[in-house]
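The complex is shown incomplete by one protein chain, all other protein chains being positioned as in the whole.
Labels for the chains are A and B, by order of writing; each one numbers its residues from 1.
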Amino acid sequence: MTLLRAENLSLSINGTPILHDVDFSLDRGEILALTGESGSGKSMTAFATMGLTPKGTQIDGKLLFDGLNLPDLTEDAYCKLRGRRIGMVFQEPMTALNPVQSIGQQVMETILIHGDMSRQAAETRAKEILTRVNLPPERYPMSRFPHEMSGGQRQRVVIAMAMALRPALLIADEPTTALDVTTQAQILDLLKSLVKEEDMALLMITHDLAVVSGMADKLAVMNKGVIVETGPVQDVLSQQKHPYTRELFKASKHAADLPAQDCGAPILSVKDAIRDYPLPKPYPFAPAKAFRAVKGISFDIARGERVGLVGESGCGKSTLTRAILGLEPLQGGSVLFDGIDITQKRQNPQVFRKMQVVFQDPYGSFNPRHKVSRLITEPFHLWQDAPTGKAREDAIADVLEAVGLKPEDQHKHVHAFSGGQRQRIAIARALITQPDLVLFDEAVSALDVRVRAQILDLMADISRQRNLAWLFISHDLHVVRSITDRVLVMNGGQIVEDGPTEQIYSNPQNAYTRNLLDATPVLPDFTPA
Amino acid sequence: MITYVSKRLLSLFVSLAVASLIIFAVVEIAPGDPASFMLGVNARPDTVAALKSELGLDVPAFQRYLAWVAGMVQGDFGTSYTYRSPVQQMVLDRLWISLPLALYALALSCLIAFPAGVLAAARRGQLRDTIVTGATQIGVAIPNFWFAMLLVFVFAIKLAWFPAGGFPGWENPVAAMKALTLPAIALALPQAAILTRVMRSALIDILGEDFIRTARAKGLTAGQALWRHGLRNALIPVLTIIGLQFSFLIAGGIIIEQVFYLPGLGRLIFQAITQRDLIVVESVVMLLVFAVIIINFLVDLAYAWVDPRLRRRT
Partner (left out) sequence: MKQLTLICGAVLTLVFFAVAGMSFLWTPEPVDIVNIPARLQTPNLTNWLGTDHFGRDILSMLMVGARTSLAVAIVAVVIGMGLGVPLGLIAAANSGSWLDEVISRTNDLIFAFPSLVIAILITAISGPGAINAIIAIGIFNIPVFARLSRAAALPLWKREFIMAARVAGKSKARISGEHILPNIANLLIVQGTIQFSLGILAEAGLSYVGLGAQPPIPSWGRMLAESQTMITLAPHVAIIPGCAIVLTVLGLNLLGDGLRDRLDPKLRSTRT
């Protein structure tokens, strides 16, 4: 019997349509993945199932759970269902838990609120489920508070809360998107085994086809509020009947066609770089202690060389990036750019003109009050003989065309552009001073797969036109592979492996690198029929 | 926890030290010499000098500062220039009116603000929210001393439910509380309006947090999520305001005491100012600042009780 079935489910918020005629079905013991890009309506489907839609939501069609039509339920009836029959896991474990309650209290609350068990029985059950999600109370006391746990551990607590009453249906909304790959692999394994053990159904919302292929039984591909294709995972991915599925699949597997490039003498040399952060003192006047985020790192980047820097969150890669840019001081070692020591102060603007950066967040990296022309010419500040007048106009037009935008776009404000276009503007800003080295700091991490593929192609294009070296910083191993000649793997403030990209991916020497590669979900090759 | 408390304690002592220095310095640079003032313009210079040495005014300022602080630590606030009696006794008598008044007003303010703020947040955008929010807008705009005058006019003069002023002493606790009721209401209402607004907006912020959604996903009703998860988190900003309000209540009390002819610290300080009894001014101000700093310290401790992130295990 089908546990959850949507029939012609449509949803609009204050008159804006979000879902159109969505149909899917899910049985016990099954995992259905709902995939699509941001804005496709996949998360709203999950919230509609939970009955947690925003004010002004209008739902038409049927959403049947165990014979009940969910949109017909009263709020009281829904409250009895949530937590007991349907559980939910969210994307952001850092904020999903109440910071002022212990984890034990929060897990027990699920049980107690439904009044099924005595306090004592609830405590026993909470211990049991916490042990099941690998947080045994002997090692992780239930009196701990969320801030004393890592992101992965918090996500386990959220899963324990959702699973405490053995719901028939679990909904997971991008449960691993905010986590590192190794943690992601563990959480996915946990969810998979829970589905089998408890014979429950899992509705999983994810944007990552690689995760889907390794995890789900059934797949529904969503685009603009419509399910364009649905069926068993193997079938959907191998047949790819719908053009949108094909596009998504192609973009997920996309490898940029990076031209070979001659490398010259080193342009950037990092020597024994050390970066300490002072730790809060345990009591006033205590001797100062420090956390060493970067522990004596050395590497070179040659002129024209395209280098990747990968590592999980907290490994020190962002700190290192900021130190190279001169935004943070080093406590030891040096950074040489073109043979000039730039460690101490940013006293030499002409040097920094030759080194630019592209940041991650396409929405946060521009002052919303300025026009594009002003935004992309901001680095001219570093350039004593920056072009003026006509030459300046030409430079702006050239660089906008180089990143695939129109020269007229310079007169607009950034809010007129999409995320992908904004990232092009960010690249334009980095290129306008004709740099020798560009740092891409998670520059494609916030983008949807299709846009990401376009930006990677743009980078390959730029590489064809100029002899540009770059340092591409990312947590995503797949992306780094096609866009670099050489990779540095970072862990715990150190570089644990450094070598040609292909060699590292095919034959990693370091145990940590191997772990990282093993944990990264891979989308297998399906040849479309 | 020890870390946190020791840090707060250190900051408490630094604040007290700096505050006492500032107060001493301000009084020090004040024009007019208390000895000449007390003896009048026609006093002979040697009488003035004699009085100066009797009052301990002939030693360098720094020594007098140290003596003043050392005295206060032992509970000795010095001798009033005007009354030639120990300041601590004068201050203590008055403190028994001013402090209860401030606490009474604080309690009233919390009693009004908490339910009103919760109600407005829970019914956000609805009629009840609009009424509460509108009332707070007017509440914050009313000067408390004018409100006090109106209260006297209506409840003391017209209705004669409460005395219009004066204080019968604590020997008769009922009459004493009755005498403090109108002043406390006058003090509390504008503060309650502020606190209600803070409570409302803090709760609304918290209700938008992810963990409230998590709680709803567990099966809590909107109301349960607010009580069990919203309230305690909203207390963090609310506590800050309560700490600040205490300082307003103490200061506001000085003016309200004028309206009700209450023999509290406010009247003492105004008398002392007109008589240039600077040691009394100094001591009362220091005492008020001390009270406020202590309250802020207690608020800091309350933070740690509310927010486990502050009592980090070390």
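One rule holds for everything that comes next: contacts are C-beta pairs under 8 Å (C-beta built on N, C-alpha and C of every residue); 3 or more make two chains touch, one makes a residue touch a chain.
Please read these numbers as outputs of a predicted model, since none were measured by experiment.
Enquirer: Determine which one of A:R119, A:K241, A:H381 or A:R514 touches the chain that has been left out.
Expert: Considering all chains, including the one not shown, the answer is A:H381.
Enquirer: Hey, which of A:G15, A:P54, A:G67 or A:P287 is the one touching the hidden chain?
Expert: Considering the complete complex, A:P54 is the one touching the chain left out.
Enquirer: For the full complex, which residue in B:F114, B:F162 or B:F248 touches the chain that was left out?
Expert: Spelled out, the listed residue whose C-beta touches the missing chain is B:F248.
Enquirer: Touching the hidden chain in the full complex, which residues of chain B are there? Just list them.
Expert: For chain B, the residues touching the absent chain are 11, 14-15, 18-19, 23, 26-27, 29-31, 130, 137-138, 140-143, 145-146, 149-150, 152-153, 157, 208, 244, 247-248, 250-252, 254-255, 258-259, 269-270, 273, 281, 285, 288-289, 292-293, 296.
Enquirer: In the whole complex, what residues of chain A lie against the chain that is missing from view?
Expert: These residues touch the chain not displayed: 13, 54-55, 322, 325, 327, 346, 349, 352-353, 356-357, 359-361, 364-367, 369, 378-382, 426, 429.
Following the convention adopted for this analysis, only the chains that are shown with their structure count from here on.
Enquirer: State the interface residues of chain B toward chain A in the complex, per the touch definition above.
Expert: 2-3, 6-7, 10, 209-211, 213-222, 224, 228-229, 232-233, 306-309, 313-314
Enquirer: Quick one: which bits of chain A touch chain B in the complex? Just the residue numbers, please.
Expert: Listed in rising order, the residues of chain A that touch chain B are 50, 52, 75-76, 79-84, 87-88, 90, 92, 95-102, 109-110, 113-114, 145, 147-148, 158, 161-162, 281-284.
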